[in-house]
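Before we start, here is the structure in question, set down as structure tokens.
All protein chains but one are shown in place.
The chains carry the letters A, B and C, assigned in the order they are written, with residues numbered from 1 in each.
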Amino acid sequence: MSNIHGIIGYTITPFSANGEGLDLPALGQSIDRLIASGVHAIAPLGSTGEGAYLSDSEWDQVAEFSIKHVAKRVPTIVSVSDLTTAKAVRRARFAEAHGADVVMVLPASYWKLTEAEILSHYRAIGESIGVPIMLYNNPATSGTDMSVDLILRIVNAVENVTMVKESTGDIQRMHKLQLLGEGQVPFYNGCNPLALEAFAAGAKGWCTAAPNLIPQLNLDLYEAAMAGDLDRARDLFYRQLPLLDFILRGGLPATIKAGLRQTGLEVGDPRLPVFALSAAGQTQLQTILKTLR
Amino acid sequence: MSNIHGIIGYTITPFSANGEGLDLPALGQSIDRLIASGVHAIAPLGSTGEGAYLSDSEWDQVAEFSIKHVAKRVPTIVSVSDLTTAKAVRRARFAEAHGADVVMVLPASYWKLTEAEILSHYRAIGESIGVPIMLYNNPATSGTDMSVDLILRIVNAVENVTMVKESTGDIQRMHKLQLLGEGQVPFYNGCNPLALEAFAAGAKGWCTAAPNLIPQLNLDLYEAAMAGDLDRARDLFYRQLPLLDFILRGGLPATIKAGLRQTGLEVGDPRLPVFALSAAGQTQLQTILKTLR
Amino acid sequence: MSNIHGIIGYTITPFSANGEGLDLPALGQSIDRLIASGVHAIAPLGSTGEGAYLSDSEWDQVAEFSIKHVAKRVPTIVSVSDLTTAKAVRRARFAEAHGADVVMVLPASYWKLTEAEILSHYRAIGESIGVPIMLYNNPATSGTDMSVDLILRIVNAVENVTMVKESTGDIQRMHKLQLLGEGQVPFYNGCNPLALEAFAAGAKGWCTAAPNLIPQLNLDLYEAAMAGDLDRARDLFYRQLPLLDFILRGGLPATIKAGLRQTGLEVGDPRLPVFALSAAGQTQLQTILKTLR
Partner (left out) sequence: MSNIHGIIGYTITPFSANGEGLDLPALGQSIDRLIASGVHAIAPLGSTGEGAYLSDSEWDQVAEFSIKHVAKRVPTIVSVSDLTTAKAVRRARFAEAHGADVVMVLPASYWKLTEAEILSHYRAIGESIGVPIMLYNNPATSGTDMSVDLILRIVNAVENVTMVKESTGDIQRMHKLQLLGEGQVPFYNGCNPLALEAFAAGAKGWCTAAPNLIPQLNLDLYEAAMAGDLDRARDLFYRQLPLLDFILRGGLPATIKAGLRQTGLEVGDPRLPVFALSAAGQTQLQTILKTLR
């Protein structure tokens, strides 16, 4: 079983100036920065990585490049979600074939899915690959909210679904995962402003794009929580909370890309219809970042 | 300006036995049935048509084939929604180039869009084509709920956004469209079990997949409403309501495809993860349909 | 069985200048106005009547006075809702003893009630009186939303629960009442801006405070709907909709009391913490009313 833990850094997907092409060298630099800063794992093609906005061929290029560039320095977790089961299976196999350590699956949907359909989707993906799957629950982007009961049913039914990323922001979901899963189902927090409480509740890791901008604060919070030092964890959390709130409110691709640009790494803008961060937002971000350094 | 009105029939997209390929001849037959039954317009590639589950090349084939097959017997309204503005523009141009009379646009999203982003998305599409656009609001599938204020702002700002399809099921939205739009913005109902009240409130048409199964009842309801005959409209509505509820609850692709199969037209199953209608559901559907014929 | 139908006029509860005492003569005048205008029934002590804000002794005075003053010119429907079953039973008996034709019961709650608790509450009240009960569903004020299934279970279990007032504003509830109740459970609309569609769907009456201000328009809408004249009903509805929206948005006690004052009947202000209508609101109301007369 994989030992995914700690700060799991999500990468953006850099685009060339006109937003049309990929900028893989910039992606390499952003990965190197994250690893140098000390993150415990790298996760390409997630929400932050605009995975949903890429063509299939672009998706393949980013997946292959990212895995190769990480080069096992830390584990790579590749988001392989897609609207049809067939396409998600294809992506999962592609990721495994190119060396992904873990794949992450959100039950993306257009039509609302029944619980049986969701379970069947995970089973089909699970049976098509050998690497572990991190189940990802995020109704705000997927439109599908999986109850803890359903999640545990999937974990029990599909052998390689071994981890759960919870992004509802509802701490009671983590309590239930802990109690009903009898402490045997590692869960990871995907809601930035819940970082302190998720660790308090026993989360094994924090899936976040924040280390693109403030890696040391993220890592320090994790270390304080692991050391059981509540006062230090609380102080560290409240220090970084304004930034965590800002990137959530402003949208991860827009704010993280703007922040990287401010620190000298040009990664282009998000793809339309998602706007780049406004001038006012850029100023606000600069002010917040200045306080934190 | 286009004069879209009445019963706007949504087509399914038939797949071959294993679910992999398209079955265009069956699509042609389903279109012919709809037109023969008397629908006032044909709308391919909507939610019912599993547009979101097709590859780009499949989408192009279905759009081109549908438009050609309708062959101007009635207007064709093609759904061109896509996650990025660039891709939606491409589809809109493709549809126009192949003869679509109207394109329909849902602000599909992964990241929640701001009102400015939504407006800009419609403007970009509007400026790239000459045919009218039917704006489509359906938060249940798009994740984005457009307020009536925003909708009217878009209608005012983008010249060829001239029609509104409302699928929230909240009749007050139609009241606001009528009052704030001063009766100048034609609206269409996309929520099947609201058909009676939408016509009562002044809807100009009903966007529905139901005429694949019960065209005469749909058309009769429309005629009674246009004739101002409330008692007859109510009777007709309550007669067909069990079927309307059933197809909404069971999912349009699954229920309509099952219903077509029961009437002798094989159109395959929905694409996974969406399940085909269960055996129990098929029996229930048969029972409901028997009562209505 | 009672034959409650048509426009059911809700009365305000007039207070003396400082808001402390009751002004029963003004209440008598407001009742006379409503009856003279042609309403089909009178309903004191509802939401509009600030029943929840009265002491027990005030409640008794208003109930007794209202029933006597109506004096069987039309049926009187008294709201007897209270937080405990014992108090609601007391009020129901009091109302019956003083001549109420019907009592209305909202399952008011502080703690969320289970379905068994709600059913038991209605049963206890039903068994303590002989007159019919109008079950009232309004989650916005009661905090408890009764599903149609639960409502029909109560109707079946408690002999004198024979009518349903639905105020969720969700027309599908009425469809379900009609279909599942097999047309045998008369339902009444309590959501003003749904008046047109509720009649379209088969509502037997409209529970509303609007006839304090625009009785003729309310009555005309009812007559047009009963005559099956959809075009006339629609025209009448859209004419009065701005007023219906206004009183809903501004709160019934504040807006109706302000409107009565504008037409020469002083009935005081709502009880704090509910504010009287602001000066701006009064001007807006005057403008709307002027258009309608």
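Please note the rule applied: contacts are C-beta pairs under 8 Å (C-beta built on N, C-alpha and C of every residue); 3 or more make two chains touch, one makes a residue touch a chain.
Owing to the predicted nature of the structure, the values given are computational and were not obtained by experimental measurement.
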Chains on display which the left-out chain touches in the complete complex: A, C
Residue in contact with the excluded chain [from A:Leu113, A:Leu135, A:Val185 or A:Ala233]: A:Ala233
Hidden partner chain, touching residue among C:Gln61, C:Ser120, C:Gln262 or C:Gln284: C:Ser120
Touch list for chain A against the chain that is not drawn: 169, 171-172, 175, 178-179, 193-194, 196-197, 200-202, 225, 228-234, 238, 241-242
Sites on chain C contacted by the missing partner chain, in the whole complex: 20, 47, 52-53, 56, 83-86, 107, 109-114, 116-118, 120-121, 124, 140-141, 143, 251-253, 271-275
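Please note the rule applied: only the chains that are shown with their structure count from here on.
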Arrangement of touching chains [line / ring / star / complete / other]: line
Nearest-to-centre chain - CA centroid comparison: B
Same or different contact residues where chain C meets its copy chain B, judged by the half mark: same
For chain A paired with chain C, centre-to-centre distance based on mean C-alpha positions, whole Å: 52
Rounded Å distance, chain A centre to chain B centre (Cα mean): 35
Whole-Å gap separating chain B and chain C, where each centre is the average of the chain's CA atoms: 39
Chain C residues counted as touching two or more neighbouring chains: none
